[in-house]
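Here the complex is missing a single protein chain, while all its other protein chains stay put.
After this line comes chain A, so read on.
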Amino acid sequence: MPIELKVNGRIARVDDDGDTPLLWVLRDTLGLTGTKYGCGIAQCGACTVHIDGQPVRSCAFPIDAVGASAITTIEGAVGPEADAIRAAWVARDVPQCGFCQSGQIMSAIALLRTAPQPTDADIDRAMGGNLCRCATYNRIRAAIHDAARATATPT
């Protein structure tokens, strides 16, 4: 029986088994390859997407657990926080190999939405599950602070 998923604002009907991890449905079935595989066991964060705005490791999230929730992938990440994060990423040349960056950016957007002016400790906590083998961490941290400044509403 096909399963209906709400992905980036659209309804997608997929034939995959209910226990298939969301990651592989996004990548193989829907062709949304911006979300990456890095470990498959919720240890690296490369596969991070938003489910109802919450950052989730899609490699360990079966599609039948999604229900009517809205899935957002890197391709569909929009809004002031997403724009500010991307602009900061490019301005600082954060990526090296870039493979972890979709996941980093999805975690960073979620962080800014809950903590618009995050402290370094907030960043360590929110980004702790996103590994970067190229060790771009300092630029990620700086870019998050840049983005936070850029989105701050003047008072």
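What we mean here is this: contacts are C-beta pairs under 8 Å (C-beta built on N, C-alpha and C of every residue); 3 or more make two chains touch, one makes a residue touch a chain; residues count from 1.
Please note the rule applied: contacts and distances are computed from a predicted model.
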{"item": "Name under which UniProt lists the unshown chain, selected from \"Hydrogenase maturation factor HypA\", \"Tyrosinase\", \"CO/xanthine dehydrogenase FAD-binding subunit\" or \"Isoquinoline 1-oxidoreductase beta subunit\"", "value": "\"Isoquinoline 1-oxidoreductase beta subunit\""}
{"item": "Residue among A:Val7, A:Val66, A:Leu112 or A:Met127 touching the omitted chain", "value": "A:Met127"}
{"item": "Chain not shown, touching residues in chain A", "value": "16-17, 20-21, 24, 27-29, 31-41, 43-44, 46, 73-75, 86, 89-90, 93-102, 105, 123-124, 127-128, 130-141"}
